[in-house]
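Left out: one protein chain. Kept in place: all the others.
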Amino acid sequence: MTETDTPALEIEGLAYAYPDGRQALFGVDLTLRRGERVALLGPNGAGKTTLVLHLNGILRAGAGAVRIGGLPVTEEHLAEVRRRVGIVFQDPDDQLFMPTVREDVAFGPATAGMRGVELEARVTRALEQVGLADLADRPPHHLSFGQRRRVAVATVLAMEPEVLVLDEPSSNLDPASRRELADVLRSLDITVLMVTHDLPYALELCPRSVVLSAGVIAADGGTQELMCDPELMRSHRLELPFGFDPGSVTVPVH
Amino acid sequence: MTETDTPALEIEGLAYAYPDGRQALFGVDLTLRRGERVALLGPNGAGKTTLVLHLNGILRAGAGAVRIGGLPVTEEHLAEVRRRVGIVFQDPDDQLFMPTVREDVAFGPATAGMRGVELEARVTRALEQVGLADLADRPPHHLSFGQRRRVAVATVLAMEPEVLVLDEPSSNLDPASRRELADVLRSLDITVLMVTHDLPYALELCPRSVVLSAGVIAADGGTQELMCDPELMRSHRLELPFGFDPGSVTVPVH
Amino acid sequence: MGSGHARALYLPGTSAVHRLPAHCKIVAGLCFVLLVVSTPREAVWAFGVYALLLAGVAAVSRVPAGLLLRRLLIEVPFVLFAVLLPFVAEGERTEVLGVGLSVPGLWGAWNILAKGTLGVAVSVLLASTTELRSLLLGLQRLRMPPLLVQIASFMIRYGDVIVDEMRRMRIARASRGFTARGIRHWGVLAKSAGALFIRCYERGERVHLAMASRGYRGTMPLIDEVGAGTAQWTRAALLPTAAAGVCLMGWLTL
Partner (left out) sequence: MHVPDGFFNAPISVATGVVAAAAVVVSLRGARRELDERTAPLAGLVAAFVFAVQMLNFPVAGGTSGHLLGGALAAILVGPYTGVLCVSVVLLMQGLLFADGGLTALGVNITLMGVVTVVVSYGLFRGLLRLLPEGRRSVTSASFVAALISVPVAAVVFTGLYALGGTTEVALGKVFGAMVGVHILIGIGEAVITAATVGAVIAVRPDLVHGARGMLPAPPLTTSGTGRTSSEEATA
């Protein structure tokens, strides 16, 4: 198998139960090719966040396996896996911990050994991508929720990961920031897995979608195709929003 | 002035600076009639959350005044104001603090002196409204983000406030829950102020919208009317989402 | 919030001891300790009987002996102190295995060891059979000033917040490739520790304000009234009554 053939992300038979005994994943299989942008859809409590937290080994598989570019997510490969996979958490407060925005964004690259002007440039670029360059010296916990979410995205962009995983990145963003984020994601030539409840956003950004429901994959296919199947959508609490018809829009060419 | 003429909510010249010196509100004026449903729109960092936190005296006005049904929000009226105004915070983790969902939802009515079967019925009803009756005995911090948001809404519904203020209630909700929440809000005959970045949702639910930008009110009018003004919308980072045309939809009759 | 590190002290159970109202247990424990302390140290046998009484309570409440002994280890610093006493104390001296020891020092060591250990055992039993929350309610019921109860309940909640925020920060650091290895990394830890205090405070503050928004005025609502009847007080009085008998005998047989 050549380098380019190895899937960017492979999940096989993944099952997981939380320490209090509640099982959230019941055997999930999912493969993402390099450079693909895939939306992960599903109702509240389906297990999306639980799945995401397995992708860099924050949660360890109860059964099954996860591989990133062929590398299994196990203790010994953790450092390398975390270099390759960047996760934007659903709650920005889970992501930000340094006293200023700049230090927080610099943290990842600095840990990887980057220093000086190179680091400076990386940080500035990431903050510009989310439109927050002027907030660099503020403490992150004194920002508005949407600003914190954007800082969270910047901290991960600054690491330039090979696989970018975003857990509802567009929630709490104002509409323009949402579009700007879409532009940034489209401009990156990396593998993206995006959890979202915003169906038009998924349609706009991701050619392929996966529906996770009650801890198993319920559907996997073209986004427009899935959204035009009202039966499927309804049975997984994925109703289309007011005033939106997925059949009538022309999806941007990727 | 008769009882019904008193506005449900009156804000006059409200200005506020955070303790670290950053000013977030620069003189806001806003009046809501009884029974109105109003959307509060605006870019990230505009001061929406800051404004909301003044409505029940969590933050105290640096200048200006807030009145709820004619009652000024001051130290002496705080208890009554908080009985009248229910706020759903932007971050559900800020809202939930009891060991089980049931106790958390019961907290507000119990503090107001409710006991026994009446309390029980109130809690069950609120949990049913957000579709979470079966999670009543789980600890709230062991729920998914969307489930936590729904519990947060239930805790406030259980208090049956006269003025309901919601800070981005639909974010992180799956599409069906979003619609169910809209149904619940429509069925209540109370004054509602809803902060949101979801413009179709605002159009669907709120006949009137207010745009807050950089700490001042930038526009106030019919929702459909505002949304059909592309100039205004763009200048406050309120772009319409992919595939949505506000002029073409018929807004539900209120 | 709060996965509850402090709650780890509590062993869930349904024994007679678990079911006693907390305030009865506190009073009984306090009386017991008072009696133990006022027993003359020369009545060596009395302390044996006290230990047997506590062993009886442990058996009834099904607290495993191993656990009880392990938690008694908290006493180790005092034991060290006590063991040194016979060497450093003044007064009449005696020879044990060829080592010169002070007789008053030996008695002093015995006094502290016996009384201290019994006191610790009472606390361990109380903590293993009583939930923190009911303990606080018990103190409230025993007329501890509300302000003290409030500080205590905030303290316990903040214990959880601190642990929870530390966990979030650790995960955030790990996700960006950081593992604390050696002194080189202490700088990072120290930096984020500064942010930790503020972060914990502000999260706790927001939660507190959420409680205030739902009518909290400093005392938790008593949803389940747990008054104690004569039967329960009688049962709780068993231990101190027995101890009173022992104490009396101790003085008489001197």
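A, B and C are the chain letters, set down in written order, and residue numbers restart from 1 in every chain.
Simple rule for what comes next: a contact is a pair of C-beta atoms (placed from the backbone, for glycine too) under 8 Å apart; a residue touches a chain by one contact, two chains touch by 3 or more.
Small disclaimer: the values here were computed from a predicted structure and weren't measured.
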(Q) Please identify which residue in A:H77, A:H142 or A:R186 touches the non-displayed chain. (A) A:H142
Q: Identify the residue among C:P21, C:G108 or C:G215 that touches the chain left out of the display.
A: C:G108
(Q) Looking at the full complex, which residue from C:A46, C:L137, C:A172 or C:A212 touches the chain that isn't shown here? (A) C:A212
Q. For the full complex, which residue in C:A65, C:I151 or C:L248 touches the chain that was left out?
A. C:I151
(Q) Which parts of subunit C face the unshown chain closely enough to count as touching? (A) 6, 9, 26, 29-30, 33-34, 36-38, 41, 71-72, 74-75, 77-78, 80-85, 88-91, 102, 104-105, 107-109, 111-112, 114-116, 118-124, 126-127, 132, 135, 145, 147-148, 150-159, 161-162, 194-195, 197-198, 200-202, 204-205, 207-209, 212, 218
Q: List the residues of subunit B that touch the chain left out of this view.
A: 13, 15-17, 19-23, 26-27, 62-64, 215-216
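FYI, only the chains that are shown with their structure count from here on.
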**Q.** Distance between the centres, which are taken as Cα means, of subunit C and subunit A, whole angstrom
**A.** 45
Q | Whole-Å separation of chain centres (CA-atom averages), subunit A against subunit B | A | 28
Q | subunit C residues counted as touching two or more neighbouring chains | A | 203
**Q.** Residues within subunit B bordering two or more other chains
**A.** 91, 93
Q: Give every residue of subunit A touching subunit B within the complex, in rising order.
A: 18, 20, 22, 42-46, 48-49, 90-91, 93, 142-147, 150, 168, 171-179, 197-201, 203-204, 237-246, 248-249
**Q.** Touching residues on subunit A, where the partner in the complex is subunit C
**A.** 56, 58, 79, 82-83, 87, 89, 93-99, 103, 107-108, 111-112, 139, 141, 155, 159
**Q.** Contact footprint of subunit B on subunit C as seen in their complex
**A.** 1-3, 133, 157, 164, 203, 206-207, 209-217, 221, 223
